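Report on one structure; see the data block that follows.
With one protein chain held back, the other chains of the complex are shown just where they sit.
We just call them A, B and C in the order they show up, numbering each chain from 1.
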Amino acid sequence: MCRWLAYSGSPIPLEDVLYKPDHSLIDQSMHSRMGVETTNADGFGVGWYSGQATPARYRSVGPAWSDRNLHEMASHVTSPLFVAHIRASTGTAVQQTNCHPFRHGRWLWVHNGLIREFRRVKRDLMLAVEPALFADIEGETDSELMLYLALTFGLDDDPPSAVQRMVGFVEDVGRRHGIEHPIQMTVGTTDGEAIWAFRYSSEHDSRTLFYSSAVKGLRRLYPDNPVIQGVSDDTRLVVSEPLGDLPGVWNQVPESSYGVVQKGDDRLEAFRPQTP
Amino acid sequence: MCRWLAYSGSPIPLEDVLYKPDHSLIDQSMHSRMGVETTNADGFGVGWYSGQATPARYRSVGPAWSDRNLHEMASHVTSPLFVAHIRASTGTAVQQTNCHPFRHGRWLWVHNGLIREFRRVKRDLMLAVEPALFADIEGETDSELMLYLALTFGLDDDPPSAVQRMVGFVEDVGRRHGIEHPIQMTVGTTDGEAIWAFRYSSEHDSRTLFYSSAVKGLRRLYPDNPVIQGVSDDTRLVVSEPLGDLPGVWNQVPESSYGVVQKGDDRLEAFRPQTP
Amino acid sequence: MCRWLAYSGSPIPLEDVLYKPDHSLIDQSMHSRMGVETTNADGFGVGWYSGQATPARYRSVGPAWSDRNLHEMASHVTSPLFVAHIRASTGTAVQQTNCHPFRHGRWLWVHNGLIREFRRVKRDLMLAVEPALFADIEGETDSELMLYLALTFGLDDDPPSAVQRMVGFVEDVGRRHGIEHPIQMTVGTTDGEAIWAFRYSSEHDSRTLFYSSAVKGLRRLYPDNPVIQGVSDDTRLVVSEPLGDLPGVWNQVPESSYGVVQKGDDRLEAFRPQTP
Partner (left out) sequence: MCRWLAYSGSPIPLEDVLYKPDHSLIDQSMHSRMGVETTNADGFGVGWYSGQATPARYRSVGPAWSDRNLHEMASHVTSPLFVAHIRASTGTAVQQTNCHPFRHGRWLWVHNGLIREFRRVKRDLMLAVEPALFADIEGETDSELMLYLALTFGLDDDPPSAVQRMVGFVEDVGRRHGIEHPIQMTVGTTDGEAIWAFRYSSEHDSRTLFYSSAVKGLRRLYPDNPVIQGVSDDTRLVVSEPLGDLPGVWNQVPESSYGVVQKGDDRLEAFRPQTP
């Protein structure tokens, strides 16, 4: 449906990840290999942290491959933490307010997948959003609503728990509507300090998600690769599908699990939906 | 905030009303005389009936004055009943799903004005929308929500009553939130047979709205005007502000009233909000 | 690079050709089978005749598959003669003035292919355009320039000769710049009366082009097909790649030839570039 990535590490021009690799995210906008759709051309977005409280965003509705402003921006803006997303709409309008990353305060949120039969459950889900947040919802996607439910369930305090409660709630509402497998998702979210990456689906057959190996090991594997030699030890990428074809670089996030990219050791944990 | 018009009568190219008059609606997109804003350039839309069950729409997000597709379409499409709207956003996104006319089934809906402090009352208003209609709301405007409330309150059966109940409900919710004057509006709506045009505001100081005089009288006034001589007896225009400057053509819709343009005699009635 | 079609015959809603067939042109915008690119999402355009001197156009820069206005228009506008084009840019900007069909007076023009090393020959080609036409060129594509060269070489008087002279000139200029195979093209052009469809490339390995069989024969082949039974005898389609999979419907335009769809008998002739 969509493709996304999240980067944390040495400050680099966004272009180095978005455009330069073989099979880059921009290339995936026209030729995805692992996506449900090969074309992800219903808008895109990039969000990055530049030292201010609120991250910056650039979102637009055309295909990423032909957007000149994106290429300009990606080659001139440097950031230590950013996310990017290319969209394949499942029916909702191609408009900026439906483009990822969604943002609330310091949070950014990207999603690949769907809440099944969203039209049937949308009202029930929206009623569960914290009333003070309700009017902040701008678009009409399941993905944005998932962020607002996660915020309602405590994203600020405990992201894994909030997302597990959000998913548990979506599954509960869906099943009450007779929907067998209510949710399918990979989600990336960040507060500018850490990145949380989730892989889960009600049917336990989730969309692909990969994380890059520790840089220290990659340096030994690729002593002549200037990019790998150049980035800091704590540099990490999470991607819907691998960029490039280097063996040993990419590891699949296991089914029903989530990872945390952070200062100190990264972690990989089981993901267990919690019915609120 | 916005400008709109509704036309019913002899089938004509849309261009004859949208572009050709002095001070046409397209001209008003840059130079409105009577609007709260002189510039109405945050998108526009046209809806027309072409003999099918559902009316057609063309909506776009740029200024109307520079939209070449609109001019092409307006000079090649002929219709006996159409509405057009130019938008000045009160803060919501400039995107197609926020552009008028809104549509549901055979209904088209245009609005100039606002629900005051909409963010505070939005959730309460949305909860009142008929659940089966809830997921049809695509945009984030007060105007679209007013249509869905009117549908909930019986637009299909009795348009004046449904709109009066919608307004009564919006005023009731607003006042419960401490909002002194909850609504300001001119609204045009049509099912392809008749046009209903409403002028009302809680403070009884509503935006301007005009209707054209009966063609029979105008023919005597302007025996040499080919347009006036050419159109059928039942041709009628409703506009936010007059097109052209011909004396005797335009009549103000009185404060707190509504008109019906229909086969047979047109009517003008008092508008009285009904608390549901 | 691109896909296009041209329709002439019984007046029909554009939608019947653009959207309804299996593997319709809109479907080809995401999943072309025979194109050099599978994705044709760098803008699109439709041009149609509605009884006025100048044909109407609707062109836009996003992918055709998600353009709601196109779908609205195609389901409400009926025409006896129209062309449509979906674009895959070869590098020039994604903007309306680079979208086909190009238009001059009553002429419409669509192209699939390219003038090779266009940047090197562009200046020489532009200098050959009739000075009175020079300032009418709005975009930056080879395709539009081909139209203006064809106009310069007499499109109004003898379309096949003008296009053969245009190609001869482009080949001559290209070869003087050391370009082995200067042009690759299928071109469709119409004045609202007839359609001319050209298939040619300097290397004699041209992009695909098909025309539909005579309706009379198809009626015997498909006695139960309501579309085929419903259209007039003189209905004809020319397409970059077949719509649908019905055996017997589609015939390849031979290499280095052109066809004329017109009142009276259609013709198929050899295409021979003429050096002016």
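By definition in this document, a residue touches a chain if its C-beta (ideal position, glycine included) is under 8 Å from a C-beta of that chain, and two chains touch if they have at least 3 such contacts.
What you are looking at is a predicted structure, and each value in this text was computed from that prediction instead of being measured.
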The one residue from C:M34, C:M126 or C:L221 touching the chain left out of view is C:M126
Where A:R57, A:R106 or A:R272 are the choices, the one touching the absent chain is A:R57
Among the options C:Q96, C:S213, C:N251 or C:Q274, the absent chain makes contact with C:Q96
Chain A residues touching the chain left out here are 48, 50, 52, 56-60, 68-69, 72-73, 75-77, 96
Contacts from chain B to the absent chain lie at residues 30, 38-39, 41-42, 61-63, 66, 68, 89, 93-94
Residues of chain C touching the missing chain are 92-93, 95-97, 118-120, 122-123, 126-127, 131, 134-135, 137-140
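Everything that follows uses one rule, which is that only the chains that are shown with their structure count from here on.
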When centres are defined as mean Cα positions, the distance from chain A to chain C in whole Å is 41
Residue ranges of chain A touching at least 2 other chains are 93
